[in-house]
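This part shows chain A:
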Amino acid sequence: MNCRRLIAVLLVLSLSPVFASGAQDNVTLGVVMPFTGALGSFGSDFVRGVELAVAQMNAELEAAGSATRFVTASADTEGTPDGSARAVQTVVQTTGANVIVGPLTTSEVLGAKQYADENGVVLVAPASSGPAGGIPGDNIFRVMYPPDTFSAKAYARIAVTRGYQNVAILNLDDPYGNGLADRFQIEFAAAGGGSTTRITYTPDPPDLSGEIARLSADVASLSESGETAVLCVCFLGDAQKALQLALVDPLLGTVDWIGNEAMTAPELLEDASVSAFLQNADFVTVGAYSTETPLAARFAESFAEHFGNPPGPFTNYAFDAANIAMLSILAAGNDGAAVKSILPFISGHYIGTTVQGLLDDNGDQAIAWYSIYQINADGNDFESVGLYNGSADSLELDG
Partner candidate 1 sequence: MPPALLITSLVHSIQVGSLYALMALGITLTMRVIRLPNFAHAEFVTTGAFTALVVSLFLSRSPVVILGLATLSGALVALSSHLLVFRPMSRRKLSTYSMLLVSFAVGLILRYVLFVLSDYYQLFDKRIQIPLQILVRESYLVLTNITFTIVPVSIACVIALALLLGRTALGREMRALASNPELAHILGMRVERIRSLTWLLTGATAGLAGALWGLYTFVNPLLGWLAILPVFAAAILGGLSSFAGTILGAYLVAFCENTLMQALNHYTGLTFSFKAAIPFVIIILVLLLRPQGLTGFVRRSGDLER
Partner candidate 2 sequence: MLQIRDLTRSFGGLRAVDGVSFDVGDGQVTGLIGPNGSGKSTLLNLIAGQLHPDTGSIHFGGQDITRSSPDAINRLGLARGYQDPALFFQMSVLDNTLLPAREQLGESPWHAPWHARWRGQEQHNAARADTLLERLQLRDLFDRRASDLSGGQMKLLDIGRSLSGEPSMLLLDEPTAGVAPKLAREIFQHIATLNREAALSFLIVEHRLDILFDFVDQVIVLHMGKVLAAGKPDDIVKDVRVREVYFGL
């Protein structure tokens, strides 16, 4: 087939849904997620969460005799800020979507922010928590998953409660990592903590040896003025690299370690020497509280039925975000400004798979519960050992 004919056929194919729409009133719900890159598998699962919400909503709309149907249009952010901006633009320009579920990380959210604000497009991000994304009055709503201003407090409270005078921080050099580390330094000082040091590293580093050597030197100098711990704000893969190097460091095995949510992963403990190292370091992490509403079980069941496998971590947030977005459109019409105006109200009255979606002035999730995790007795998984209530700033540890 020659090239021109191929293009013609592709054009016709791409137009066909327009003709097929018939009497229905189709509303496009955009989805932008990373499908490629390190977070690619997250993105694919999130889209399924959205598709499940849309399918359920369409079935209910049909049963109720409504002419409205939702269709999804997705694009790949490639996991980067630029890619995210392009993905949002692509979805908006090719389908006319006004409301988009996604993107995933805070850096992707910030990458797409300018385009969304300027073009009146509403972004409903289900898992972005970097404090840098907490901006009042913008077109970005970060539902369900609380911002790290809360988790930073949780880390500070744990550090002070455990009696650490100083903390050496190793964090990812991106809006999430820097945001969390910045907030932690503020909260730790406010809670009466001593000195902190910071080492940042580029995401996906080929090699972390320099950073770990420096971390060891920081721990050496901080330890002179009191008990010191390491706070690690890393992606799982980077954390594995860091720990592999820490294993052979003479000093890093002698202090306690605190980790972020991504490190609350049993994969981290597959390596027996890493598991032993972390147990010895009294390793503690803070993760989203695993409360479940009755909706959660139904969601998991439908998801498995639809796609043949159980939902991945956080996929329920994408499901909730899609429901909040669709309910807002149904309430106020498919218009960016109208959805922006009503979404906080709808979200505040929506109880999803985990918590009530009450939002603060920044358009961020305002109800924040965190679980505190430690390694179990077998050394092969994490178990919850306490609870932190972000709204009330109260920490309860079991036993």
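Candidate entries met the following condition: all candidates are chains of the complex that A comes from, given by their letters.
Quick note on the criterion: a residue touches a chain if its C-beta (ideal position, glycine included) is under 8 Å from a C-beta of that chain, and two chains touch if they have at least 3 such contacts; residues count from 1.
These figures come from a predicted structure and were not determined experimentally.
Shown alone here is chain A; of the other chains of the complex, listed as 1 or 2, the one that touches it is 1.
The residues of chain A lying in touch with candidate 1 in their complex are 36, 38, 40-41, 173, 199-202, 204-211, 213-214, 216-217, 220, 236-237, 240-241, 244, 247-250, 267, 271, 273.
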